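A single protein chain has been omitted; all remaining protein chains appear in their positions.
First chain written, first letter: the chains are A, B and C, and each begins at residue 1.
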Amino acid sequence: MKPTEISPGNIELENPGQGNPPPFVHSIRVCWADCDPADIAYTGRIPYFALEAIDVWWQKYTGFDWYQLNIDRNIGTPFVHMSLDFRSPVTPQHRLECEVSLINIGNSSIRHSVRGLQGGVLCFEGQFVSAFVEAKTMKSRRPPADLVTAISSQL
Amino acid sequence: MKPTEISPGNIELENPGQGNPPPFVHSIRVCWADCDPADIAYTGRIPYFALEAIDVWWQKYTGFDWYQLNIDRNIGTPFVHMSLDFRSPVTPQHRLECEVSLINIGNSSIRHSVRGLQGGVLCFEGQFVSAFVEAKTMKSRRPPADLVTAISSQL
Amino acid sequence: MKPTEISPGNIELENPGQGNPPPFVHSIRVCWADCDPADIAYTGRIPYFALEAIDVWWQKYTGFDWYQLNIDRNIGTPFVHMSLDFRSPVTPQHRLECEVSLINIGNSSIRHSVRGLQGGVLCFEGQFVSAFVEAKTMKSRRPPADLVTAISSQL
Partner (left out) sequence: MKPTEISPGNIELENPGQGNPPPFVHSIRVCWADCDPADIAYTGRIPYFALEAIDVWWQKYTGFDWYQLNIDRNIGTPFVHMSLDFRSPVTPQHRLECEVSLINIGNSSIRHSVRGLQGGVLCFEGQFVSAFVEAKTMKSRRPPADLVTAISSQL
């Protein structure tokens, strides 16, 4: 949980986050329940949307979502950093298309970027860094080889 | 909503965020409902906690929380940026003390820092930037003079 | 907002909620973010799931979801009652299929039932009653004729 100590390590990925292949897209229905009296999605909901997209990314690229990683594999990926720029309001008028790109995977952490678009307009973009830990003890660990292989084979 | 265009402007505040006076502290009861299967507060809840603390800061320093600012004063403060570093898990075992400091208030935006502590341990720290807008139109505007005066008089 | 005064009124619907036609089904991905330390969806999330399903029902049967009803049509449907029985835990291991049935639509209110199933197992079932109001004033009103017609034509 000390992000300043996180080094990318020596896991090499080709073309991470280059849009080649295109980023993974997770589509979200934004609704009444997400909105505040300004008639737009409440700011606190935006990280939820981005995190949900990363959770689905894990399922797509490794076959395990966070629930399965933790419960079935004893692997946790607690976030050590998130940064978001809000470019345009998110509303229920369009689907929210969340583009998830892998930026880096290292020996101790993984970095994704998430861009949220509605009707072709960029609503937010952010960076998210998670550490690899043993779920039960929260001790740092390397990412499992099979997950790294699964991710790499699809990039 | 274009954070790169936000300039601090010419509103001068003395000793902003210097802990002199000490930062405003908002205390939160973290509970079962906030936690995920890792037995700690879900990452997506942390921005909610920090935002709640800023909302209460507004009430304390100006007499208006976000609801009153928007509904009664037609003033919106949509976020254009947030950045968070997660240092230690947040759990229900201690109160979460959120220290809010004003970093800067300019002609078009305001920046706060929020540090979350439990039992004296730093759990997260972040920076949050909001723009000033007319609530109904979402058009950029200067912060109202009476609010700036109210804030300044307490710093 | 006085449910004891709500009378079904004289709007007749054939075969409401008889499963003939089959109930509308809204499918939800339950995820890590929804779960508490018991490794199941937090109880407070279940009403959210059911309400989301009703919101989508409105979109499907009238062409307007709650956001559009309120913002575009000035029609609100505040809930006056909800009742839920929880039969089996909701988890991320299966999709949550929410079956929404219209039970009654009257001059002042509408009643839905929602059943949530995972892998064929009934997880919860509930009844939800909403009043019809003018959104801006929150004053009671009859449901608009075009919406009643749209709903009736699909039952």
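In the analysis below, a contact is a pair of C-beta atoms (placed from the backbone, for glycine too) under 8 Å apart; a residue touches a chain by one contact, two chains touch by 3 or more.
Quantities reported herein were computed from a predicted structural model and do not represent experimental measurements.
Although one chain is not drawn, the whole complex shows that of C:Ile28, C:Leu51 or C:Ile105 it is C:Leu51 that touches it. Screening C:Val56, C:Val80, C:Cys98 or C:Ile151 for touch with the missing chain picks out C:Val80.
Considering B:Phe24, B:Tyr48 or B:Tyr61, the position touching the chain not shown turns out to be B:Tyr48 (whole complex).
What chain C contributes to its contact with the hidden chain is residues 1-3, 37-38, 40, 43-44, 47-48, 51, 67, 70-71, 76, 78-89, 135, 138.
For chain B, the residues in touch with the chain missing from this view are 29, 31-33, 35, 39, 48, 51-52, 55-56, 65-68, 70-71, 91-93. Residues 32-33, 35-39, 42, 44 are the ones on chain A that touch the missing chain.
The criterion applied here is as follows: only the chains that are shown with their structure count from here on.
Judged by shared residue numbers over all numbers used at their interface, chain A and chain C contact each other through mostly the same positions, with over half in common.
Between chain A and chain C, the centres computed from C-alpha atoms are 31 Å apart. Residue positions of chain B touching 2 or more other chains: 37-38, 44.
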